[in-house]
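Up next, chain A:
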Amino acid sequence: MKDLFDNIPDGPLADKWTKYKAEAKLVNPSNRRNIDIIVVGTGLAGGAAAASLGEMGFNVKAFCFQDSPRRAHSIAAQGGINAAKNYQNDGDSTYRLFYDTIKGGDYRSREANVYRLAEVSANIIDQCVAQGVPFAREYGGLLDNRSFGGVQVQRTFYAKGQTGQQLLIGAYQALSRQIHKGTVTMYNRHEMMEIVKIDGKARGIIARNLITGAVERHSAHAVVVASGGYGNVFFLSTNAMGSNVTAAWKSYKSGAHFANSCYVQIHPTCIPVTGDHQSKLTLMSESLRNDGRIWVPKKKEDSQAIAKGEKTALDIAEDDRDYYLERRYPAFGNLVPRDVASRAAKERCDAGFGVNKTGQAVFLDFADAIARFGKDGVEARYGNLFQMYEKITAENPYEMPMKIYPAIHYTMGGVWVDYNLQTAVPGLFAAGEANFSDHGANRLGASALMQGLADGYFVLPYTISNYLADDIRTGAISTEHTEFEQAEKNVQDRLDFFMNNKGTKTVDYFHKKLGKVMWEKCGMARNKQGLEEAIVEIKAIRDEFWKDVKIPGVQNSFNQELEKAGRVADFIELGDLMCRDALNREESCGGHFREEHRTEEGEAMRNDDDYAYVAAWKYKGDNETPELHKEDLKFENIELKQRSYK
Partner candidate 1 sequence: MNITLKVWRQNGADDKGRIVEYKMSDISPDMSFLEMMDVLNEELITKGDDPVAFDHDCREGICGMCSMYINGEPHGPEDLITTCQLHMRSFKDGDTIYVEPFRAAAFPVIKDLVVDRTAFDAIIQVGGYVSVNTSGNTQDANSLPVPKADADKAFDAATCIGCGACVATCKNSSAMLFTAAKISHLALLPQGKVEAQERALNMVEKMDELGFGNCTNTGDCEVQCPKGISLENIALMNREFLGASLKSEK
Partner candidate 2 sequence: MSNSAGLFSSSLGRKYLMALTGLFLCSFLVIHLIGNVALFTDPVQFNEYTRFMSSNPLIRIMEIVLVVGFLTHIIDAILLTKANKAAQPVKYAMDKKKSTWYSRNMGLTGTIILVFLIIHLQSFWYGYKFGVIEMAEDSSGAAIKDMYTMVLAAFSQWWYAAIYVVGMILLGTHLSHGFQSAFQSMGLRHKKYTPTIQKVGTAFALAMTLGFISFPIYFYIIQL
């Protein structure tokens, strides 16, 4: 079916955004204060959008489930933010950043969106520096750059290993300024529970005050969902414990499409799982692969001996080590992209060469780097990471190779949006990781921060104004509409159900069960049979969940289990959609690897003839199969190539 309009402006790629801005409709300053905008989520995208829209004079209501907008999970990004500034004079340009992003995304993203992203990237750095973001600098006082994610230029701006934190604090400060001025009203510890549509347009949300448990109605002329990604569908991921899909999922259920949900990014350098108690995976910066060498023993018996604790890495002779990335990808070696490195680790571990108790870990060895730069040299480069590793694992990485394993890190898929970042529901916008728009099937390192801020600071202010220009005569939206009443009732019914269900199992029990199915059958490698099984298994989990989940406490109070229950209910439904999406996509591209579709050497094989489209799924009802809508991707400026890292 084809009812998706990307609304990309005409004209040459490089002129589209300029043309759009010139032609966009505006809202007169005196009218802006009479227009309400709801922003759900206060990370880089949501925080930046709320602050910028507030500065423009709109009446913004911002929501976050955390106790402060400063805690959004954007804060955890370590590496950096890309921008085509070409401060290092190494030939960078808007076009090159655009090209790298499309290629890195395995040719599954929209050219016009990506070009705009590359175009505004330079503004982001200017804006952040003006806000007082303390980026790393050189001795001359100018900004420092590093290269990141295997690209050929140094375009990554960073603030030690805390770039996300510093950028988020910048956005948070801008937001705080608007809260003080009264243009933004902040609702901390509030969870968005439902989208309210009136006459087909998004006109508000139902939110639950997480302290009092009160269910509240909030109206607006437009709603922005910037609630982040859905990696927690796997239970174990590098996401924050509270990161959830609920706001995006409610958007889907209210008529927006959910696109490319099978595209998830797996980060190769995370600290391995140690046991069933594990709640969260910790990422070690990708930069470690610049100097660390990844290996497993060549002999299975060595791996088993290490797992049992009979041998250590140091007992394995050089000749008995398999530096498998260097062996398989001599050109890129340990620096192959994230998806390739992750799958290679899985392949070795599945074959029985894993080096810890669970059999799911490989070595990341710094012995050569220490020999080359000395311990001090390595410490200067990676000291804080080594320290973090030692704190978590109680092993000293200067003496013993680190153990790492891939983990779910980022989700490229999300709510389908057009060029305006508007969903199929008029007035409902999605930004940042919550939308699907810019990263295709795989995200380049240091591009998530860029996209979040681009959407929030530089795209939404134009596109939302353009949309709201027609709304200046609407007046305040009453929350007395029957649609609000109905939506509130839906929310209330669901809460009542949870509280009154006399089940026996905790929410985490179901979440872990779902995560296991997702990781094993819809994780790093997928196949038809596994996905079909997963759909059946998820259905069973869903049925059991609604029958047997147990929520303690009361509804009208601070109740963290009740919060989790709503989120996990949505994750279960999303899991089903992801498997369907993965099953539909009969190719391997980016973060989506179908075992049936690989070259003779075992590498991912894309199918551009049949699958160069965005798979946007439309909700058809609780027990109905969702409907697939395809948005064909047109490549007018870039030639499609198979990625090779040999």
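Everything below uses one rule, namely that a contact is a pair of C-beta atoms (placed from the backbone, for glycine too) under 8 Å apart; a residue touches a chain by one contact, two chains touch by 3 or more; residues count from 1.
A quick word on the picks: all candidates are chains of the complex that A comes from, given by their letters.
Computed from a predicted model, the values in this text were never measured in an experiment.
Trainee: Looking at the complex, which candidate is in contact with chain A: 1 or 2?
Mentor: Result for chain A: touching candidate is 1.
Trainee: Going by the contact rule at the top, pick out the chain A residues touching candidate 1 in the complex.
Mentor: So the residues of chain A touching candidate 1 come out as 48, 51-52, 55, 66-73, 75-76, 85, 87, 120, 123, 125-132, 134-143, 159-160, 162, 164-166, 169, 172-174, 176-177, 179-180, 186, 188, 211, 238, 240-242, 274-275, 277-280, 282-283, 388, 391-392, 394, 457-458, 461, 504, 506, 508, 550, 552-553, 557-558, 560-561.
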